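Next up is a structure, given as structure tokens.
Here the complex is missing a single protein chain, while all its other protein chains stay put.
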Amino acid sequence: MQTISLGDAGPITLDIARAVVEAQDHLSAIDAATGDGDHGINMAKGFRLVLERLGDRPFDLRQGFATIGDTLLGDIGGSMGPLYGSFFTEMSEALNGRDTLDRDGFLAMLRAGEAAIVDLGEAKVGDKTLIDVLTPSRQAFERAAGSGADFAACLAALRGAAADGLEATRDLVARLGRASRLGERSRGVLDAGAASCELILRTLADGLTRHLAGQPG
Amino acid sequence: MQTISLGDAGPITLDIARAVVEAQDHLSAIDAATGDGDHGINMAKGFRLVLERLGDRPFDLRQGFATIGDTLLGDIGGSMGPLYGSFFTEMSEALNGRDTLDRDGFLAMLRAGEAAIVDLGEAKVGDKTLIDVLTPSRQAFERAAGSGADFAACLAALRGAAADGLEATRDLVARLGRASRLGERSRGVLDAGAASCELILRTLADGLTRHLAGQPG
Amino acid sequence: MNRVINDPNQVTEDSLAGVLRAHPDLLTATDHPRVLRCAGPATSRVGVVTGGGSGHEPAFLGYVGPGLVDAVAVGEVFASPTAKSFHAAFREADRGQGVACLYGNYAGDNMNVKMAVKLAAKDGIQVETVVANDDVASAPADEADRRRGVAGEILMWKAGGARAAEGADLDGVIAASRKAIDNTRSIGIGLSACTIPANGKPNFSIETGTMEVGIGHHGEHGIAVLPVAPAREMAGIMLEKILADLPFDGEEVAVLVSGLGATPLMELYLLYGHVDEMLRARNVTPRHRFVGNYFTSLEMMGVSVTLCRLDGELDRLLRAPARSIGLTVAGS
Partner (left out) sequence: MNRVINDPNQVTEDSLAGVLRAHPDLLTATDHPRVLRCAGPATSRVGVVTGGGSGHEPAFLGYVGPGLVDAVAVGEVFASPTAKSFHAAFREADRGQGVACLYGNYAGDNMNVKMAVKLAAKDGIQVETVVANDDVASAPADEADRRRGVAGEILMWKAGGARAAEGADLDGVIAASRKAIDNTRSIGIGLSACTIPANGKPNFSIETGTMEVGIGHHGEHGIAVLPVAPAREMAGIMLEKILADLPFDGEEVAVLVSGLGATPLMELYLLYGHVDEMLRARNVTPRHRFVGNYFTSLEMMGVSVTLCRLDGELDRLLRAPARSIGLTVAGS
């Protein structure tokens, strides 16, 4: 059974935060096409604070996710604060009492995060939101796990589904959030939240995969 | 002695009003260079009302000037209402009790109008205002009369001095009104009020001259 | 865009600092830097809370004061306050009798309030919510729960705040607030775009010579882009849309004409004149009249019209004394 120590995985939190901060302009540009062009600003602001708060003290993945959740809930308003905030908070809580992460633990964690977002935002697949990345990614991981694939293979399946899900938002008409006011005009461009979600899942999967392959960092 | 019946001269009021209305854009353009670009608007508004009010009833020059004075004082704010308003009001009052206008009567009338403007506005020659047309015009008329010229010749002298006075405002630096805030920047362009004053005096002189020559209208 | 700011990312903080210095008699800082509460002693009654993004001043913090809102959660420019700041506002406003959270229907606000209500429940604070959806242009009548809250929120706060001041219990305050907003409809016309300081350029545009009918308070698209019409026609277009949604025949109303920021006050009054005239022609009497910059969108040009159908209770609640930056009612 492939497992990763939560302590070893802690720095993946930093990878995620840095990736989001670096993608600021990219994410805002996507949001500008159908929304108000601030998705990168909102996300980068939150994750920059995360980097500050995590500082140099050691932390495990559970603590790292808790810090992201707390920071987003406490300092980032709008929709992203509560959505990604409860996503990370619930994922962190799913890790409570554990020292390591394995395939099934990861799936349980991801389900908890997804449930929090669905519960709060009530988005469905096809609404052209981050759910169009998150749900198919979780499903792909689940399917792979169901057919007996190991943790690394499941993560690869998740990565692929995330990329496909993001690309698929291009053909969707937004039904939720700011972009929904555009109706048909929202078709033809990616969804900003889907893009940040793909980035977060990819960075997480890459980090864990590296650890599984024994080459962290 | 050259005299004109005030009744015959009445329609000159309309000439003046029409001339000002037609010059609207020209006057505003001059004001735009150093002021706020509304001199034509202010003047045309007043004289358009004058045209409405004079209507088709017969009136003599005294009544015509009284209507201009009343209209400007009653309906045109800013500086032009009181300045030109009292100019015409005082000129009208100077005609009280008369049926005809001759050279000396005209001079007395013009002096009364000029005094009203100076009293109110306190402008001096050289301040780059309409006084730079009005005062030299009155002085030229006065000089001509002093040297024995007839009414028509005095009016010609007035016309010439008005044109020269206007042209001379180009080299002046404004010391009063809106344009004075510009300081040196106000040099090099005409003064708007001087332009309207020249137009009014010229139209008046032309009308009276035609009457003296026996060809009114 | 020339602005009176320092760091564009700090405008909310910097502005709050000024508000607190200007109105110590009205507003007090709290432990949460993004939560202000009504100055003065807290009497035992239901608390009233609101919150929303900055850039709509005097909304939202300008409606905190006696007879109005007790505590406000302040978001970044055009962004919902955080769940934690709504939660902190609930704690500030609660005096053991529960809290009425009266806010506007935007995705972010809905989510943050929802989470904050859960957090407050853990503290034993009972929070009931009313979400304003007065903007008729933001969704059809059969999807009214998708409609945005706009300037009508002010009347909801006034009604709820007055009812709380009267000593009603939480259900009573919620009922009055809901009645106010259920009887209120608004619509806006946008005449120019606006720029979020941190963005530096507008994220929507309105061409000179055109107007966006039904524009939202953040530049959300409206229902039609038309050539700019005379004010008389603007009034007609807006009233038609409102009255089709909630007929007002033979009744008394409150009318609120708000500028979106940069439209001069003389134009707001000019529009009000037409609205008043048209209402009276339909036998509707404007009993309460508000004209000014009550709910803005930074330096957007444009105007919104809000109508609230009155009954005896709403009339009484709007008439009740209140004091705040945005609205002062002397009482009679």
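Residue numbering begins at 1 within each chain, and the chains themselves are lettered A, B and C in the order written.
The rule we apply is simple: a contact is a pair of C-beta atoms (placed from the backbone, for glycine too) under 8 Å apart; a residue touches a chain by one contact, two chains touch by 3 or more.
Computed from a predicted structure; not experimentally measured.
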Omitted chain's touching partners, listed by label: B, C
Selected residue (touches chain absent from view) among B:Ile30, B:Ile76, B:Ala194 or B:Leu208: B:Ile76
Of C:Thr50, C:Asn112, C:Asn199 or C:Thr263, the one touching the omitted chain in the full complex: C:Thr263
Hidden partner chain, touching residue among C:Ser80, C:Asn293 or C:Thr306: C:Asn293
Subunit C residues touching the omitted chain (full complex): 1-6, 11-12, 14-19, 21-23, 54-55, 57-58, 62, 77, 191-192, 206, 208-211, 228, 230-232, 234, 261-274, 276-277, 286, 289, 291-293, 296, 298-299, 301-303, 323, 325, 328, 330
Contact footprint on subunit B, counting only the chain that is left out: 32, 36-38, 41-42, 45, 73-79, 81-83, 85-86, 120-121, 176-178, 181-182
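Assume only the chains that are shown with their structure count from here on.
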Co-neighbours of subunit C and subunit A - touch as defined: none
Farthest chain (mean CA position) relative to subunit A: B
Whole-Å gap separating subunit B and subunit C, where each centre is the average of the chain's CA atoms: 56
Rounded Å distance, subunit A centre to subunit B centre (Cα mean): 80
